[in-house]
Structure formats: structure tokens, C-alpha cells
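Provided herewith is a single structure, encoded as C-alpha cells, for subsequent inquiry.
The complex appears here without one of its protein chains, the remainder shown in place.
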Amino acid sequence: MDFKLTEEQELIRKNMREFCEKYVDPIAAEIDEQARFPKEVFEKLGAGDWMGIPVPTKYGGAGSSYLTHIVAVEELSRSCAASGFTLSIHVGIVEMLLLLYGTEDQKQKYLPPLARGEELGAFVLTEPGAGTDVMAAQTEITRDGDDYVINGTKTFTSNGPNAGVYIVFGWTDKSAGRKGMSAFIVPKGTPGMRVGEHFQKMGIRASQTSEMIFENCRIPKDNLLGKEGDGLAIAMTGLDHGRIGIAAQSVGILQAALDESIKYSKQRIQFGAPISRNQAIAWMIADMATDLAAARFLTYHAAWLKDEGKPFSREASMAKLFAAEAAMKHTIKAVQIQGGYGYCKGAKVERLMRDAKITEIYEGTSEAQRMVISGSLLR
Amino acid sequence: MSGIWISSEEVAGVGMDIARMRGESLVRLVWRGEKAHISAYLPSLIDLVEKEKPSAVIFPSQVDLNDLAAGLASALNCPFISGCIKVAADETGLEAQRHIYGGAAVQVVRSDAWPVVLTLVGGERVELEGVEIKEVFPVSQTAVKVLERKVKESANRPITEAKVVISIGRGFKRREDIVLVKDLAARLSGEIGCTRPIASELHWLPESVCIGLSGVQVSPDLYLALGISGQVQHVVGIRGARVIVAVNQDEKAPIFGVADFGIVGDLYNFIPLFLEALKGTR
Partner (left out) sequence: MLHIIACCKWVIDEVYIKRGRGEEIDFSSVDWKISDYDRHALEEAVRIKDSLGGKVTVLTVGAENAVKGMKDMLSRGADEGCLIKDESFARLDPAVTADIIAHAVKSRLSPYDLIFFGDGSSDLYARQVGPRVAAKLGISCLTGVRKIAFKDGYVEAERSLEREIEIVQAPLPVAITVLPEINTPRIPGVKDTLLASRKPVLNLSSCDFPDYTVPAVRTVAIKAVRLDRGCVFFENNAGGISSLVEELKKKGILS
């Protein structure tokens, strides 16, 4: 057993912390309030090779491990959970899917600008009637000569308004059931694809979410990712990877909640003493720190399995389930500790609590994670 | 071996204490000649010290004099304790205190060998009369040539001597807002100081009023910290203040941990209200 990050990973974490203190912390409250995507932050992240950590250097990445990327997502989320999520989707889903399923040509064409942060990736799966039930999707993709034509409406697309490379899922052969879905790479500006309604969210407001509308969107067959009929498997693989990222995002939120709670409770004086001396408060902090440690180990373990080339789908779901629920539970406590101050805009814990909620919902709800976990055990 | 040499009256207090303890006389150095780069003085100082063998040579902790002290200690291969905040001589040697870890701790060091070279932070100035004098002359040739000297923009009177210091930090949004503090300083007959970022990054105020470990250390009767978060490196410079009042938006700002009185709130609201409240006072 080895519970250590490498010295390089520790330094990378420290550098991300410093990056956040300099460029993210000063704007985190403001971009949340304004629901603004911090383009300037992602340009800087791209310049520092943070946008393609596990991508091999020959495709413009840093050539490190998935675990290193996970550490970066955690640390970024500690300052801004919305930005941590943007990074997670971009690397954990879009780049990983291109790496795993892309042809050499596709990798050479799409990965370098993504890894350098010049383009942002989006994962276009969810539809108004198809959330957890992916098979209920309506989007149809029909072959027409050397092209495919996409028609349908996607919803809740993270990075939708800001992305340059979209991975879009739809039916190429509905009659084939689980083997009837396919995935396509659609670059921004492709005629027939447009950004629909922007959603106003409770949390992770600095990550923009929109509808994506496809009306006779024509793409060459070279943009097919994997083979025809691989779509569902590709989507599930993407989510398996992405879930470790959401787990890391939740760990970052938890760490921030713990930092805030310790700092506040030692300074807030009531009845002539810091409130940290009250057992009621002290125990909340003990539970928070314990769940944080557990969540972090589950998350790193899932990423480690991925890097070792071992199956990790169940462990990714466990990490995401546990970390997300812990983040929600303890950010509520963090607000409780700060009382009226914590309930007001401007308190970091207020943002953390709103941000935490989504971790139990996207990339598979907590219920969906329990389905995955129990399914793998009761098969 | 004899004599406690001081480079100026700024460090006479400690010099006199050590001289008294050891039964030696105090000697004041006088720096002659045109001002050259500080290295010009080192050869003659070394010669003088090697010839006369003082027990201690004491300098204020200043950029140039620290160079001289280090050069002297290196040449003599003798102990050098830099940045002392307190020095006490005893039968065998001396014990000094100095700040470490950005002011979070005090290091107590001993030296039982003589001679010793010291630099002092915030030493006690004593006007001396009838004390023996030694002259130090610069050599004419040095590798380093001074091309130009510019006097830094500085406060009218040294902030270290002010009874009231009003100090500003990052909580100020605009340079123009310093006017508000000027009113307050005029009302309290105080001087305006600041934190490191205000002087070095924003250049809103001269370096001479930058307070902290790497700036000046002040000990006024009243220190009013406006919009200062209270990094340890700043706080170390105000430890000698009799009363510290802090105003900051963030109730968790560390400045409150070192203040006597605190106000959590907007300094832009505080200043006019405080000026109003001062009307009945002298």
C-alpha cells in the first residue's frame, strides 16, 4: 500500500493552489453572482498545461496520469467548484474519449487545441426526456452519402455556450437498441448546430449550461467517434471517467467547507469564547474532516485504478456517490456553523452549499450511482 | 581587546549597555569622505578593527550597513548576529533576540566569543557627549561605481517617531482615497503608513512608510489599521504600538487577532464617523 502522492503531484497541487489564490479566489464570488464563464482563467490554465494533464505530450498534453488531473480538479474546485467542473468535463470526458476512441487523425486534429486550452470540450448527451434513462433519447443521426445529419434537441449541456469541440450522441439505428447509438465530434460553427436557451442555475453558476439544438446538422463521416453503434458504450465510459472528476470536485468543495469552518469557529466569539470550544461545533468539524478523508481516498483510489488499467467503473460511482453526498451534508453544516453570516451572499459557505447540490445530480444522480454499484454486485 | 564600537548614535543604547557590563568604553565611528558605494569603507574598517581590536562593532540594521557588517565579520571570521531586536551582555558573552519565520517566532541566540558584530532593528538613539571617536575613510578605488543617487520620496518626519500612525492596506480601492486618510492624519497629528503591497506593488505611498518585517517597525501610542488584513510580516512591524485599532470588512481578518479594538465594517463609512466622533476631543 502506498498512500502518497508523488513529489511532483504534491508540487503540482501547490502550484494550482497558488494559481487559484492569484487568479481564481479574487473573482470566484463575482463570477458566481454574474454567472460569467471566466475565459481568462482558462486561457491561463491552458498556458500552464492544466487543460490536458493526462493527454500524451505528442498530442499537446502534459503526459501525466489521470490521478494528477484529479488532484488539479480537486484543488481548483476548492476555490471555484464551477471552474473545477469545467476542467473535469473538458479533460475527464472529452479528451479521454478522444484518446480512447479517436482515430489517429482525430487525435492529432482535436486534442492539441483542447490540451492547450484554446478550445473547450462539451459532452452532449442529455435530452429533455432522457436524463438517467439515456435510451429514451430522441436525437436521430442519419447517414447521407459521405455525411451524417443530426436532428434533435439536447439539454443541460455544460460548457454549451463556450465550447469548441462537442461530442454529440444520437440514434443511428434505433432498432438496434443498446447498439443503435453513435457518437460524433462536432466542431463549433458547424452549420445546423446552435446554442439554445441558457439555464439559470442555483449553483456552479460560473459554468454555463445551455440547450444545444441540431437542425439538419451535417457532419462528415470522418467525425464519427469509434464505430457506428458504439455510442452508448462511449457515453458510459465517458461518465465513468467524469464521475471521478465530480468526486474530486466534491472533495474540493468539502475541503473548502472544512477550511472555512475551522477558520470561522476559532474566531467567532459567543458567550465569551470561540464557538469551536462548543462540542456541538467541534463534532461537526470532526465529522466533516472524517468524511473528507474518506471521500478523498475513494476518489484517488478510483483514479489510481484507472491509471493502473484496472476496471474502475464501480469505484468511480462509489467515490462520486460518497463524495457528493458528503459535500452536500457538510456544506449545510458549514452554513449552520456561520449562522446568519453564512446565510448571506458573500459568505463562501453559502456558495459552497449551492455548488454542492449539483454533485448529487449530474453525471449520474446518487440514485443512478447506487444502481451502478448494486448492479455490479448483484449481477 | 577593548572598546564597544557603534556606527552611529542610533545604536548607542545597546552599545552603552554592553560597554557598562564589560567595563569597556564606548567608541563612535565617524564616516568621512565623499559618499561612495559602501564597499569603499570596508578595507579601512577592517584595518582599523584588526589594529584596535574592539570587543563589538554595532550597526543599525540598514541595507548598506548590513553589507559592511557582513563583510567585516567575514574578514574577521567572527560571529555576526543580524537584525537583533534585543541584546544583553553577561559575564561570558551576549544573548540576542531576533525575529524569525516572518515574525511568528523569536530566536534567542548566544555568542560567547569576542569580537562580535551586531546589527540592530529599531535601536535606541542616545545623544552622546565626550565619547571617543574613530574616523573611517573610504578607499578611492572600488569595483562598484555609483552612477546616481536619488532621494526617495519620503514622509516629512520619520514615521518611527510618530505618536499616531494611520496605516492603509488593500482595503482601499483607489489611490485618490488616501485623501480621506490625510484628513484623519491631520486631525490626529499622525503620520500615514502602509503595507508592503501599497508601497511596492501599487506605489501609492513611499517605501519609507511601509511597515513590517522588510520595512520600518513602529511603536506609536495609537496604530489605526484601515483595510489591512494583517499578514504576520506586517504585524511584526506594529508590535510595539501601545493601542492597535483595526477596521476591516472581513471579520476573519487576522489583524483582529492582534488588535485591542476592532470594527468589522466598511472603512469608507468608518472614516467620516470617526472624524465626527473626534470633534469633542483634543
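For reference, chains read A and B in written order, and residue numbers begin at 1 within each chain.
Criterion: a contact is a pair of C-beta atoms (placed from the backbone, for glycine too) under 8 Å apart; a residue touches a chain by one contact, two chains touch by 3 or more.
Please read all numbers here as calculations on a predicted model, not as lab measurements.
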item	value
Among shown chains, those touching the left-out chain	A, B
Touch criterion as defined above, residue of B:16, B:78 or B:126 at the omitted chain	B:78
Among A:31, A:53 or A:326, the residue in touch with the chain that has been omitted	A:53
Residue of A:12, A:186 or A:335 touching the missing chain in the full complex	A:12
Selected residue (touches chain absent from view) among B:47, B:135, B:161 or B:260	B:260
Contact footprint on chain B, counting only the chain that is left out	37, 39, 62-64, 66-67, 70-71, 73-75, 78-83, 95, 98-113, 142-152, 154, 164, 196, 200-201, 207-208, 213-214, 221-222, 232, 235-236, 239, 242-247, 256-266, 269-270, 273-274, 276-278, 281-282
Those residues of chain A which, in the complete complex, touch the missing chain	7-8, 10-12, 14-15, 18-19, 22, 47-50, 53, 57, 62-64, 68, 72
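By definition in this document, only the chains that are shown with their structure count from here on.
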item	value
Centre-to-centre distance between chain B and chain A (centres being mean Cα positions), rounded to whole Å	51
Residues of chain A touching chain B in the complex	263-264, 267-268, 341
Chain B residues within the chain A interface of the complex	251-252, 256-257
